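A single protein chain has been removed from this complex, and every other one stays in its place.
Presenting subunit A:
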Amino acid sequence: MSATPLLELRGIDKSFGPVQVLRDVALSAHAGEVTALVGDNGAGKSTLVKCISGIYTTDAGEFLFEGRPVTINSPRDAAGLGIEVVYQDLALCDNLDIVQNMFLGREKRSGLVLDEPTMEQMAAETLAGLSVRTVKSLRQHVSSLSGGQRQTVAIAKAVLWNSRLVILDEPTAALGVAQTAQVLELVRRLADNGLAVVLISHNMNDVFAVSDRIAALYLGQMVAQVKTTDITHAQVVELITAGRSGNLGLTPDPAPADGTGAQPAEAQNPGADR
């Protein structure tokens, strides 16, 4: 949509000791779009997200935010740019209510005491802005919520801080069909409201249902980033499992620098994926 991506990564490298996890990774996320980040287990998806959110520092590469170079050395830097992450395990506190969870660690104060009315109002406005109608009371404990409602609270928490980019790590992994549908519609609404969204998912239906672009990681390399209108399910599965598909992805005869990985896996057959 917009010509300049909200966030653009170029040439990101990351190693843990001798193990190189990310190699020359590029990724762009546009405002108003859902970018799906796909890849097999161990392809580097979570590491990449942790680099974006400032939990890991990168060894090389540059970050551009709205076209300006920025440095992200800590989660605080990321939050300052408006980047929020919703992790798989949600990081919600069961013994706190919805409002307390949404403001945990960033509570509003009025003088010495907490400004509960303002926080409650902001929480209610955020949930209403996302058309969330499934939550009955903002003062119920998170322990009483269903999996889908928890995911909704976690996403609303990420949106509360005037965020610009929200990264969702497997938001539907533990949910039933009806709740998955609600969360997918919520993810789509975030982007339709103008945010940039990065969605990590293994479920190809989720990816195709909500994404505008698909970015495929294969053994630490970004092998393709394509529009969802230009690719088929089978091609995405090939990119994930073999790193290339037709003229997409790795060139057929790469010269691997370290002799591992990046071998074109001709024999691999993209099996029946979901």
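What we mean here is this: a residue touches a chain if its C-beta (ideal position, glycine included) is under 8 Å from a C-beta of that chain, and two chains touch if they have at least 3 such contacts; residues count from 1.
As a working rule, contacts and distances are computed from a predicted model.
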{"item": "Undisplayed chain, where the name is taken from the UniProt record, one of \"Phosphate transport system permease protein PstA\", \"Nitrite/sulfite reductase\", \"ROK family transcriptional regulator\" or \"Cytochrome c oxidase subunit 1\"", "value": "\"ROK family transcriptional regulator\""}
{"item": "Contacting the left-out chain in the complete assembly, out of A:10, A:141 or A:233", "value": "A:233"}
{"item": "Touching the absent chain when the full complex is considered, from A:207, A:222 or A:248", "value": "A:207"}
{"item": "Subunit A residues that touch the omitted chain in the full complex", "value": "131, 176-178, 180-181, 184-185, 188-189, 192, 204-210, 227-234, 272, 274"}
